[in-house]
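Pasting a structure below so you can have a look.
Every protein chain of the complex appears in place save one, which is left out.
Take a look at chain A:
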Amino acid sequence: MTGLGLPRRIIKETQRLLAEPVPGITARPDDANARYFHVVVAGPSESPYEGGTFNLELFLPEEYPMSAPKVRFMTKIYHPNIDKLGRICLDILKDKWSPALQIRTVLLSIQALLSAPNPDDPLANDVAEQWKSNEAKAIEFARQWTRQYAMNNQTPQPSF
């Protein structure tokens, strides 16, 4: 694990992500920084995010894989576990991180989080409140935000 340059693990992970992408997700390394990934996640079907394409940024810190990748939504999203800065409340990105996890598993978890929001462990308190008090309305908000921010946004750009 010592030595200069990019660890073999990151090179291999990148190669495999490009060779066998996760369905519904594309992740490609930045031309200038191999530790920085441009990620696009398709809103899962049968979720309020269906039809949307969400841009994320994923960064592998120096200590990766000893510490988790840093991931953030760049596209605005109405979700109880994602705040307005795009930060994600996901255990495997925090204390449940394990070096045996990988970029692929992180992205799959994020996809799953979109399918199954967890308002009991909120990051965006107002959204979580809405979700708990009136779920139908919350889902409607989420659909609306998806239409507004996550459609026709093919060129990745910071939304705020």
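To be clear about the criterion, a contact is a pair of C-beta atoms (placed from the backbone, for glycine too) under 8 Å apart; a residue touches a chain by one contact, two chains touch by 3 or more; residues count from 1.
Operating definition for what follows: contacts and distances are computed from a predicted model.
The listed choices are "AAA+ ATPase domain-containing protein", "LON peptidase N-terminal domain and RING finger protein 3", "Intraflagellar transport protein 46 homolog" or "Alkyl transferase"; the UniProt protein name belonging to the chain that is not shown reads "LON peptidase N-terminal domain and RING finger protein 3".
Remark: the omitted chain is touched by one listed residue; of A:32, A:100 or A:136 this is A:100. Only one residue in the set A:65, A:86 or A:117 touches the chain that does not appear here, and it is A:65. In the complete complex, the residue from A:8, A:28, A:94 or A:147 that touches the missing chain is A:8. As for the chain not pictured, it touches chain A at residues 1-3, 7-9, 12-13, 62-63, 65-67, 98-100.
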